[in-house]
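After this line comes subunit A, so read on.
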Amino acid sequence: MLQAADVTFAYRGHAPVLRGVTMEVPANSFVGILGPNGSGKTTLLRLLAGILPPSTGRVVLDAVDLRLTPRSRVARRMAVVPQETHLAFDYSVSEVVLMGRYAHLGAFEIEGPVDFAIARDALAATGTLQFEDREFGTLSGGEKQRVIIAAALAQLTGAAGEGILLLDEPTAALDLAYQLELADLLRDLQRRTPMAIAISTHDLNFAAGLCRTLVLLKNGEVLAAGETEAVLTPDRIRALYGVEAEVTRHHLTGRLVVVPLRRVPAESRA
Partner candidate 1 sequence: MKRTVGHRFALTVASFGALAAAAIVLAPLVGSTHISLRRAFDPAIPFADNVDAQIFFVARLPRTLAGALVGAMLASAGVVFQGLLRNPLATPFTLGVSAGAALGAMLAITFNWSLAWAGIPAAPAASFAGSLVAVAIVYALSRARHSGMSTNVLLLAGVTMNAFFSALILFVQYFADFAQTYRILRWLMGDLDISSYEPLVTALPLVLVSFAVFAWLARPLNLLSLGPESAGTHGLDVTRAQRAAFVSASIATGAAVSVGGPVGFIGIIVPHLVRLLVGSDHRIVLPASALFGAAFLIACDVVARTAMAPVELPVGVVTAILGGPFFLWLLVRKR
Partner candidate 2 sequence: MRVLAALIALLVTSEPLPVVSGFSRTVAETVGASGFSRTEPAPRPFQSPQRIISLIPAVTEMLFAIGAGPQVVAVSSFDRYPPEVEQLQRVGALIDPDVERILSLRPDLVAIFGSQTNLRAQLERAHIQVFAYTDEGLADIANTMRAIGIRVGRAQSGESAARDLEARIAAARKRVSGAVKPKTLIVFGREPLTLRGIYASGGLGFVHDMVEAAGGANVFGDIQRKAVQATTEQILARLPEVILELRSNPLAPETRRREIAAWRPLAALPAVRNTRVYILGDPRTVIPGPRIAEAIELIAETLHPEAFR
């Protein structure tokens, strides 16, 4: 559905951050973009979202170049949850979620009962309905993120076709409890509504436990891409992070777990 085709990106006057990257986010997939700092994973996510235009290559949504697709149509199919959200002014939680309906309304159209219902459902789905009249700025980091996810859901509801949810470093600001909650929430959402989810993260275990496919980025290039079990091997981890690690399936959760063991001396890195 969403594809990056041989994409290269460089900020003006700088060396390329991404080189010849090809990857896809198919329907109903759960894709993790992994890599160390500076590997270009946030940039790749922003290219997929259409925030940045590729220097060469194309990003394609439903076989049409993103740059040729009207903004509102892109917005109805794809929503982004950024790493942090800072509001310049004080909006209530319900106002923030209703902003997600922008692409569904005309220039002077105001939200109707349908939009209100969608917003409340989205809040309920992310377990934040009790905050609806609270001021957004008074929530904790984890609560804010769930509200933004609710806004993204509201944005995708009513799309012609499956929605795509992109999350940039969703665990960066969260503590352990919230990380677990987030993982459960995302799984739950995908069960209820068919949608594709792509996250960029540096947290191996989070990605391993959640994503069905992975894209490993090293220095702006795709090191490997495919199903998680196939891609997340000790060799790959050594190549990507310079760390010797064990990959096992946890006896209680049944999910893949990566245990770092030791650093690899420089000469023997692949």
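Here is how the candidates were picked: all candidates are chains of the complex that A comes from, given by their letters.
Quick notes on this structure:
Criterion: a residue touches a chain if its C-beta (ideal position, glycine included) is under 8 Å from a C-beta of that chain, and two chains touch if they have at least 3 such contacts; residues count from 1.
As the structure is a prediction and not an experimental result, all values here were calculated from the model.
Any copy counted, the candidate of 1 or 2 that touches subunit A in this complex is 1.
Listed in rising order, the residues of subunit A touching candidate 1 in the complex are 46, 49-51, 71-72, 74-76, 78-80, 82, 85-92, 94-95, 99-100, 102-103, 107-108, 110-111, 116, 119-120, 132-133, 137, 155.
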